[in-house]
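Apart from one protein chain that is not included, each protein chain of the complex appears where it belongs.
On to subunit A.
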Amino acid sequence: MSARDAILKRIRAQATAGSGRGDRAKAVADRLAKHPHGVIPQRGQLEPAERVKLFIAKAEGVQATVQSVKSGDDVPKAVATYLRSRNLPASIRIGGDKRLKAMPWDKQKALEVKTGPSDGDDLAGVSHGLCGIAETGTLMLTSGPDNPTTINFLPEHHIVVVDAADVEGTLEDAFARLRKASRRKGMPRAVNLVTGPSRSGDVEQKIILGAHGPKALHILVVGKAK
């Protein structure tokens, strides 16, 4: 007997004690197909404008910095200003995201824009988030050529652009959006839920930012909530 069959057999010996396999199979198939909601915190159930406010407050509460800009056209300037204010070289790394590509980077004459996955030498990377989650100030980022995962973790400064209209109230709302976005091509290889910059408390339980991932997380919220 294979290890797989032996393990399943032992489990089944207990599980089938109550009801028949047919009933159980239906219960499982139903739950997977309908994925019922559980308890949804009141805090995340808000009107769009309030949602964006809570998202910003929660993100700042976990040491992210947040800036609102009117439109995508304002993003390159905001990025350049951020880099200057942190005394960083005028250079960023981005993926192939169409929304990022459409922004007027060429107007920032001194800014170098490298594309593709990070090689570990970039000090700043820019990604476009799939959505924000207001209840905890979390960003949802998905892997792929548009926004390579390495940009989320290797640069010291991670700048994430998210549309105000894409700020969801709760984790369940964000997963519903993910499910919709991956209906045709399936789940992306990696989905990163990011809540503030990297940190560690492993030396005497003192929290220090910038463990292995970014030391700083800067969020640019674009446009108005809809």
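Everything below uses one rule, namely that contacts are C-beta pairs under 8 Å (C-beta built on N, C-alpha and C of every residue); 3 or more make two chains touch, one makes a residue touch a chain; residues count from 1.
Note that in this section contacts and distances are computed from a predicted model.
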Q | Protein name, per the UniProt record, of whichever chain is missing from view ("histidine kinase", "Iron-sulfur cluster-binding protein", "ThiF family protein" or "Phosphonate ABC transporter, permease protein PhnE") | A | "Iron-sulfur cluster-binding protein"
Q) Any idea which of A:C131, A:V194 or A:I219 touches the chain not displayed? A) A:V194
Q: Go through subunit A and note every residue touching the omitted chain.
A: 2-4, 6-8, 10-15, 17-18, 24-25, 27-28, 31-32, 35-43, 58, 62, 95, 116-117, 120, 135-138, 143-145, 148-150, 152-154, 170-172, 175, 178-179, 186-206, 208, 210-214
